[in-house]
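All protein chains but one are shown in place.
Here is chain A:
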């Protein structure tokens, strides 16, 4: 059951990320990216990492993709009916690649490596203990980096003389 789900999700990820490369409209690309990220999130969930799955959706879909959307909208791309034929003709190559990769994945998962039998759920508590235990200084360093980014933005704004 789990193996089937993983395969299906992998297929969705591959298809939508391949479609991301060939669709014409940037908005459709963004939607495909969103589907990819969602499927990745569910994949994390199935593989026993609910916290990472939730963060994947909250951060990547909920924040980063929104930035893409804003960029696309500022480019003022109008909605236009697409020429269907080109889309179909351009879609065959990724399909073949996806089939190949799917075959690889199937081979990977049907061979003995007991990957799926040892799934152990890593909940938020374990991640928190790790982040603020052995990796505390690294976490703080990343936080400092974020602070530096804010400072940099502020400094640039000051120099241009239109700080709010």
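Just so it is clear, contacts are C-beta pairs under 8 Å (C-beta built on N, C-alpha and C of every residue); 3 or more make two chains touch, one makes a residue touch a chain; residues count from 1.
To be clear about the criterion, contacts and distances are computed from a predicted model.
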| item | value |
| --- | --- |
| "NADH-quinone oxidoreductase subunit H", "Carbohydrate ABC transporter permease", "Phenylalanine--tRNA ligase alpha subunit" or "Peptide-binding protein" - which is the UniProt name of the missing chain | "NADH-quinone oxidoreductase subunit H" |
| Options A:3, A:22, A:69 or A:102, residue touching the unrepresented chain | A:69 |
| Footprint left on chain A by the chain that the document does not show | 25, 27-28, 31, 34, 38, 41, 50-51, 53-55, 57-58, 61-63, 66, 69-70, 73, 78-79, 123-125 |
